[in-house]
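Provided herewith is a single structure, encoded as C-alpha cells, for subsequent inquiry.
Of the protein chains in this complex, one is absent; all others appear in place.
The letters A and B name the chains in turn, as written, and every chain counts its residues from 1.
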Amino acid sequence: MEIATPPAVATVEPHSARRAMAPPSRFGDKAFEWLTLAMAMAVVVLVILLGWELWRGSSLAIKKFGFHFLTTSTWDPVADQFGALPFIYGTVVSSLIALLIAVPLSIATAAYLTELAPLWIRQPLVSLIEMLAAIPSVILGLWGIFVMIPWLRDYPFPLLKRLFGWTPFFTGPIYGTSMLAGGIIIAIMILPIITSVSREILRSVPNLQREAAYALGATRWEVTRIAVLSYAKKGLFGAVILGLGRALGETMAVTMVIGNTPQIAASLFKPGYTLASVIANEFTEATTDMYLQALFEIGLVLLGTTILANLLAQLLLQTMSTTSTTRAVQ
Amino acid sequence: MVNLVMATPERTVIERAERATEPISTSTSESAVPLTFQVKNLSVWYGEKRAIDDVTLDIASNAVTAIIGPSGCGKSTFLRCLNRMHELVPKTRVEGTVLLQGEDLYSSTVDPAIVRRRVGMVFQKSNPFPTMSIGENVIIGLRLNGVRNQKFLNERLEKSLRMAALWDEVKDDQQRLCIARALAVEPEVLLMDEPCSALDPIATAKIEELIHELKAEYTIVTVTHNMQQAGRVSDYTAFFYLGRLIEFGPTTKIFTNPSQRQTEDYITGRFG
Partner (left out) sequence: MHLQRADNHTWRKAKSGLASTAAFVSALLVIAPLGLVFFHLVANGASSVNWDFFTKLPTPVGVVGGGMVNAIAGSLELLALAAAIGIPVGVLGGVYLAEYGSARVNSMLRFIADVLNGVPSITWGVVVYGLVVLRFKGFSAYAGGLALGLIMIPLIIRTTEEVILLVPNGYREAALALGVSRWKTIVHVVMKTASKGIITGILLALARVGGETAPLLFTAFGNRFWNHNLSEPIAALPLQIFTYAISPYDDWHRQAWAGALVLVTGIFCVNVVVRILTRGRTASVV
C-alpha cells in the first residue's frame, strides 16, 4: 500500500501557547520517582534498624548468657545475673488469657455485625468498636488500676475462688493486681482489632456460600456457622494470630495491672510480669551495662516473637484481598 | 481546507489471502491532501496479545476521521498510539511508524509529553478534575506545563471556552469542559475516544456540532461505536476488525458502497 502524498506544509499559525510552555523535564520525573522510592524503602531501613540496634545493644548479654537467658529465672541486677523466663512465662500466660477471652467475643461480634444484626445497628456498632480501638493503652491502664482492679477483687475473683479454688489456677490470696487482671486488660485492648479484621474476613465470604445454604432451608445461624464461619476459618485464624501479636507487645495497660513481680506461679491471682512491662519499668533504672544489655535482649526477644506472629498472621490473611484488611488492621 | 468531494483519498488495506475473496485494491488519492498522520505498518502487542495488526493509514488534516468497529477491535488502542498514551499500559510493544507532520512520533529523541501537547485527547468518560474550578480545569495543562503569565492564561481560558462553546452558557457540560481543557494547550490534533457514549442525545448533538466547527482548526480523529454518529460527523471512516484495518475511505463511500463484505455486514448491523 502506498502513501499518497508527502505531507503538505500545515498552515503555520503562531502557536503562542506551545511556545509559552516549558519543555518537559525528564529530570523531574526521575528525581521524583527516586525520591518516593527512597521513602518507600524506609520500611526496609526501619526493619534493619530495629534488628540491628537491638542486637547491638544486647550483644554482650547474648554472649554472656547464651540460651540460658531464655530458660533461667534469676533476675538479679545486683549480681548481674539475668534470666528472662518469668517474663516470657508472664507474656505467654497473660496473652493466652487475653485470647481465651477476646477470641470468642470478637468472632461472635464479627458474625453479629456481618450476618445477624439488623442493618441499622451495624454501622454505629462498628464506629463504637473503632472508638474503643482509639483509647490509648495508658488510659485503659488508669481505668484498670482504679476501677477494674477493685471490682475484680471484690466480686469476680472471690467467686472464681469459690467455684474453682480446687484447681491450682485460682488459689492463694486475692490482691487484685494479678496475671488474670493483666490478661483481662490485654483482652480489652485486642478486642477491637480481632473484631474488625474478622469482620472484614466474614464480609469477603462470597454471597454464593450463603445463598447455597439458605437454599437448603438453613436457618440464619446455620448459614452463619456452616457457610460463613467454617468457610472463613483460615482468615479468622489469621485475625486471632494478629491479635496475639498485639497481645504479646501490649505494654502500658498491662504494666499498670499485672503486679510486676518476676515469678512463675500457677495461680492466676498471683502477680506476674511481662517482657514489655519489664522494659517499661526498669529501663531507666538500669544502672549497670549488663542490666541495660539484658533489657535490650528482652526487647530483641519481644521483637522476634511479635514479628513471627505478624508474619504468620499476614500470610494467613493474604489469601484475602489486601486492601480490605489494611483498614481494619490499622 | 479539504474539499470533501474533490479530495477523497481512498484506502483499503491489505487483506490476508485467507480472508480476502477479492483482489487487494491499493488506492491512490487523486489530489494532494494535506496529511497530519501517516501510519505505516503499525502493530501493537499487550504482552503476548497482538492488539493491532499491521495497520497502514493516513489521516487528513482539518478533517474528521472516524474509527469504527466492534468492541475489542483495537480502535481505542490505535487512537492511543497517535499520542503515545498506550505507553501507560505496562508491557506494551509497538512496531511500525507513526509520522506526525512528517516527524516520527516514536523516535527515541521525541518526548511523549511533547507529543501529547501536540495531540490532545478527550476520553469516553468525562474527567474534569474534581478538586478544581472550571477555570482551573481549563488552564491546568498550561499551568502544569510551566505557564505563569496570568494575562496569557486568562486569554487562553476565554478562547478555549469559546471554542468549546461554553463561554456564553451554563458551564455544566462536563465533556465540553474536557474539550476546552484539551484545546487550551493548543494542540494540532484532537483525539476523541467515544466522546459521546456516556451522553444524552442533546449533549451528543452539541458535541457533534462542536466537532464540526473544530474541524476548521484541528485535525480530529474520533473512535465511535455509533454508526449513525460516524456517518454524521466524519469525512473519512476506518473500519477495524480483530486488530486489522479492513477498510478505509471517505465516509460516504464506506457507508453507501463498501468494498469489503465485512464492512457492509458491520454497517448494516449484521454483527458486532
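One rule holds in what follows: a contact is a pair of C-beta atoms (placed from the backbone, for glycine too) under 8 Å apart; a residue touches a chain by one contact, two chains touch by 3 or more.
Computed from a predicted structure; not experimentally measured.
*Asks:* Which of these, A:Ile62, A:Leu96, A:Leu142 or A:Ile264, touches the one chain of the complex that we don't see?
*Replies:* Of these options, the touching residue for the absent chain is A:Leu142.
*Asks:* Have a look at A:Ile129, A:Ile186, A:Val240 or A:Ile258 and name the one touching the chain we're not showing.
*Replies:* Of all options in A:Ile129, A:Ile186, A:Val240 or A:Ile258, contact with the hidden chain holds for A:Ile129.
*Asks:* Identify the residues of chain A touching the omitted chain, counting contacts across the whole complex.
*Replies:* Residues in contact with the chain left out: 21, 24-25, 28-29, 31-33, 35-37, 39-44, 46-47, 49-50, 53-54, 56-57, 104-106, 108-109, 111-113, 116-117, 125, 127-132, 134-143, 145-147, 188, 191-192, 195, 213, 216-222, 224-225, 242, 245-246, 248-252, 256, 276, 279-280, 283-284, 295-296, 299, 302-303, 306-307, 309-311, 313-314, 322-323, 326-327, 329-330.
*Asks:* Name, in rising order, the residues on chain B that touch the hidden chain in the full complex.
*Replies:* For chain B, the residues touching the absent chain are 83, 85, 88, 113-118, 120-121, 123, 125, 127-131, 140-141, 144-145, 178, 181-182, 185.
Here is the rule we go by: only the chains that are shown with their structure count from here on.
*Asks:* Centre to centre, by mean C-alpha position, how many angstrom separate chain A and chain B?
*Replies:* 54
*Asks:* Applying the document's contact rule, which stretches of chain A touch chain B when the two form their complex?
*Replies:* So the residues of chain A in touch with chain B come to 1-10, 15-18, 20-24, 26.
*Asks:* Please name which positions on chain B make contact with chain A in the complex.
*Replies:* Listed in rising order, the residues are 9, 11, 13-14, 26, 28-29, 32-36, 38, 40, 56, 58, 61, 99, 101-102, 111, 113-114, 117-118, 142, 145-147, 149, 152, 156, 184-186, 188.
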